[in-house]
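One structure is given below, represented as structure tokens, and several questions about it will come after.
A single protein chain has been omitted; all remaining protein chains appear in their positions.
By written order: A and B. Residues from 1 in each chain.
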Amino acid sequence: MENLVYIALFAPFVGSLFAALFGMTERKIFVGIVNSSLLAIAFLSAVTLAAHVYTTGEAIHVTMMDWINAGDLNIPFGFVVDQISVTMMVVVTTVSTVVHIYAIGYMDHDKSFNRFFSYLSAFVFSMMILVMSDNFAGLFIGWEGVGVCSWLLIGFWYHKPDQSREENPSVSPSWAANEAFIMNRIADLGMLIGIFILYWNTGSLQYDVVFAALPNLEDSVLVAAAIALFIGAMGKSAQFPLHTWLTDAMEGPTPVSALIHAATMVTAGVFLVIRANPLYSLEAVAGVSYFIASLGTFVAFYAASMALVERDLKRIIAYSTLSQLGYMFAAAGLGAYWIALFHLAAHAFFKALLFLGGGNVMHAMHDELDLFKMGELRKKMKGTWIYMTLASVALAGLPPLAGFWSKDAIIETAFNEHTYFLWFMLVITAGMTAFYSFRQVFLTFYGEDRHTPLGFHPHEMYKFVLIAMSPLAVLATITGWFMGEYKAFITHLLPHYEMSEHTHHLATWLGLIVIFFAVSGIVFAYLKYARTGTKAWKRDESKEQSFVYKLLKNQYYVPKFYEEFITKPYKIISEVFWQQIDIKIVDATVDGIAKTLYKTGDATRSMQTGNLSNYLNWMAIGGVILLVIAVISAMLV
Amino acid sequence: MIGLSHYLIVSALIFSIGLIGVLRRRNLLMLFFATEVMLNAVNIAFAAISHYYNDLTGQMFAFFVIAIAASEVAVGLGILIVLYKKYGSLDLDDLANMRG
Partner (left out) sequence: MYEIVAFYLFSALTIGLFLVTVMSKNVLYAMTSLAAGMVLISGFFFILGADFLGVVQLIVYVGAIMALYSFAMMFFDATRDIKEKNTSSALVFLLGGLSALVLVLMFAAPIHSDAIVALYPMHEGVGNAQDVGIVLFTKYLIPFEVAAVMLLVAMIAGIILAGKKMDESLTEDMSADDEILVVKDEK
């Protein structure tokens, strides 16, 4: 069993190192194959471990080695495989394996093929450390690792030059990568403070020790730790106001978006809140938890609103990720941790499928992502059409697909907790979700053929890629049916969240309300976008000038706000510090010391006359001085 | 009565005289003479302390100082001879080759 843990953890790492050997050479297909195979091995180990945990109900604790042992601080490199971590492990390895195989096909024209696989496998390794670690320090190592790999992967095409904001809201891949990393860094400060607070008050960073000691701490300490840790989660999971990096991260290749910014890295924040549920479910922290739920709901609505008018295919899917993350935080904030985790898993599958399908479209359209230039692609890309429609139905939350069960559970939770305003917003957002996701599907695959006049000749992706995507499609369909078994499995560890009797009575009605909103969204989108002939959709320039449209299109002007009030002043401050302080003061001081030494040496060189008599003079002077000092010190003492 | 201080003062005076000689003299041979004066002054001090503390250590030290002075003179004069052959003069000011 222990070996399986190590295999699951280190197989991606070995793959990363292997691919790194070929980083500078041209595309070698066996690199992709070897890496995907290693990830498949990790996947199998994860599944075996999951079966073990499921059947025996015990967690597996593995301590690899003592890492830090300084005084009272004892942090080992330890890993725990319990119900939470094994869920994440299975999700991460499944999606990673599919994405690796997909990338063999997607990146086939890219000359940095080998480097890509190295980074991708390194990312999976970091993510595995994050979810498998049994202490906060290991979590933080994985946290930082995924941040670095995300930066490497977003900025994969770093040689693309910067463009102006009007041409490209994300400026360039390197700019987007920097934005992602810096925003995450700001949030990591909060996380570090949270970790420090926990260590300071409990004396350890191991999960079990910390959580056992929590009830004995003061309220203010608990609230501070909860807020600080959540700030860290906000950065990784792109909650408002640290959300702008997620849409800009679409500058990276599509497999990266599918793996990192849909299924795994952005869910790390939710994972943290779920892992720390003993903290967030305490009475004293109830205010913070409610704030988390409210913020999640707000973000869900906010992101969905911006997706309504977006033209870029991947950005729509990015907004939907943001929105669904809001749903997960809403569930976690309201105390339904297992529902949040379940939605995390289901969402990972259908969102990854959606992204990969979008990648197929992008590959077919030669990197063109503008929805207005597509249309009626279903005739030429049948497989992708089926996959994306399936994933969009799951996203919209229609039964019997996975999205319905998990999303409905979250909305029911909001009702159950008597937070009716949150419930209402979540229901509205569900309708908006259905609308914009099907808007995207219809604009891409239905309607009039807009792409042929523009000179595009799309063709379907390689067969093996489509086959590789099929497990995700299957999982997106069936995951919801096992919600009961999953609940029994996960509530060994997570709190048992049950709906009240009152909610149970109304469950059917509540479900029908959600389905109604979702279906009406789809129908509305169909009527507007999917028809051909005289009722076909035409671009309406005048509507695009309206205030609401512009507000949504420019992301509520939040990026512009950041640029004007944070980036530019910071740049000015940096310049001042550089010119005035660094050059004039620090450098001058160091140079001054050197100059002083040099001048002193020059001056004392006159002592070297070569004349023995002079030297004897100096000796005598020195001797007399020492004598005088000796006498004076003897007299003073 | 003659105490230890008397001898030490005499030794100090002779040492200073030697020091003045070392500092003043330009001729290398005369410099050696002044060095000998200093060594002898130190010997007096050693012998005096040995006498007044009933300790033989002082005399042993003085003994070895004499031995060392002897070998120093031998080697030093040899070097002086070679120096004189090379430069033709024994004046310090003419021998300032190692100017920095």
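Methods note: contacts are C-beta pairs under 8 Å (C-beta built on N, C-alpha and C of every residue); 3 or more make two chains touch, one makes a residue touch a chain.
What you see is a predicted model; the values in this text were computed from it and never measured.
K.L.:
Write out, one label after another, the shown chains that touch the chain missing from the document.
P.N.:
Those shown chains that the absent chain touches are A, B.
K.L.:
Touching the hidden chain in the full complex, which residues of chain B are there? Just list them.
P.N.:
Within chain B, the residues that touch the unshown chain are 1-21, 23-27, 29-30, 32-34, 36-37, 40, 43-44, 47-48, 50-51, 53-57, 59-60, 62-64, 66-75, 77-82, 84, 90-91, 93.
K.L.:
Since one chain isn't shown, list which residues of chain A touch it in the complete complex.
P.N.:
These residues touch the chain not displayed: 613, 617, 620-621, 623-624, 627-628, 630-631.
In the analysis below, only the chains that are shown with their structure count from here on.
K.L.:
Measuring centre to centre with CA averages, how many angstrom lie between chain A and chain B?
P.N.:
Between these chains, centre-to-centre, one finds 84 Å.
K.L.:
Mind listing the chain B positions that touch chain A in their complex?
P.N.:
19, 22-23, 25-26, 28, 31, 92-93, 95-100
K.L.:
Help me check something: in the complex, which residues belonging to chain A touch chain B?
P.N.:
Per the touch definition, chain A meets chain B at residues 605, 607-613, 616-617, 620.
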